[in-house]
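Got a structure here, written out as structure tokens. Questions coming.
Right, chain A next:
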Amino acid sequence: MSLDAIPIHVVPPGEPGLTGNAPPLLRELLEMVRRLLATGEASAIDLSALPLTPADLDWLRDKLGAGEISVTLQANGESTLNETACPGVWWVMHHNEQGAVTSQFIEVAFVPDLVKAHPQDVEIGSGYLELLVSDL
Partner candidate 1 sequence: MSASLEKGIHALKEVIDAPIASYFESCVHCGLCAEACLFYTETGDPKYTPIHKLEPLRRVYEQEYTLLGRLKKVVGLSKLVTDAELDQWQELVYDSCTMCGRCSLVCPVGNDIVYMVRKFREGMAVSGHVPDGIRSATKRTVELGGPMGLKWPAVANVLKHVQENTGLTVPVDQEGAEYLVLLSSMEIVNYPEYIEAIAKIFHKAGISFTLASDAYEATNAGIQIGSSDLAKVIVSRIVDAAEKLKVKNVLSPECGHAYMAIRWEGPNLVGRPFGFKVVHVLELLDELRQKGVLKMKDKLKDPLILHDPCQIVRRGGVLQAPEPLIQQVAENYIPIADKQKLNWCCGGGGGASAIHTEEAEALRAKAFRIKKRQIEEAGVDTMVTFCANCRITIEEGFDHYEMNTKLLGLTELLAEHLEA
Partner candidate 2 sequence: MNELQFLTWTRGPGLDIAVGIFLLGVLWRLIEIYTLGRKKDLAAPRHTAGASGLHTVFRRSLPPPGMLKRSPVSYIGGYIFHIGLAIIVFLGAPHILLIKNLVGLSWPALPSQFIGLAAVVTMAAMVVMLADRINKPVKRFLSTFEDWFTWAVTFLPVLTGWMATQHLLLPYTQMLALHILSAEILLVVLPFSKLFHGFTLFGSRWYNGRVNGHKGVPV
Partner candidate 3 sequence: MQGPLIDTLARRGVTRRTFLKYCATLASMMALPPTAGRAMAEAMSAARRPSVIWLPFQECTGCTESITRSHSPTIEGMIFDMISLDYQETLMAAAGHQAEEALHTAMKDNAGKYLLIVDGSIPLGQDGAYSCIGGRSNVDILKEAAQGAAAVIAVGSCASFGGIPKANPNPTGAVSVSDLVKDKPIVNIPGCPPIPVVMTGVLAHYLTFGSLPELDDKGRPKSFYGDTIHDRCYRRPFYDQGKFAKTFDDEGARQGWCLFELGCKGPVTHNACATVKWNGGTSWPVESGHGCLGCSEPDFWDGGSFYKALSAPADPLKFAAVAAVVGAGAGVAVSVANRVKKSAAKATHETTTLADLEK
């Protein structure tokens, strides 16, 4: 018997609508983007720490739109880092291995840190390459 065969289902008790908490985030993003341009400082908004309803999130995602780059990361569950229609603003979602969303951010950066390769990792990579070359 699979889980689906149990006749209990989770019925959402009516999605609450917009709370009005999303629009101020756009102003905050604007400040963050200006700071990125002025000082190069990256920043982020933790969406799961804010009282946002699914409707709020949809509204925000809709406003920000979709950009050119979508990065998918397979690291202990899937993560997606999608650039929005505003370059430098990234919508970051982390899932766990079961597919549940574990955290969600809007990141303001030229490239999210997570995408960049760390010098120590690159060093390991260069070692590996050296090995490959020596094998030629």
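Descriptive notes on the structure:
Keep this in mind: a residue touches a chain if its C-beta (ideal position, glycine included) is under 8 Å from a C-beta of that chain, and two chains touch if they have at least 3 such contacts; residues count from 1.
Selection criteria: all candidates are chains of the complex that A comes from, given by their letters.
Given the structure is predicted, the values throughout are model-derived calculations rather than measurements.
Within the complex, chain A makes contact with only one of the listed candidates (1, 2 or 3), namely 3. Taken in their complex, chain A has these residues touching candidate 3: 7-14, 16, 43-46, 48-49, 73, 75-76, 79, 94, 96-98, 100, 102-103, 105, 107, 113-114, 118, 120-121.
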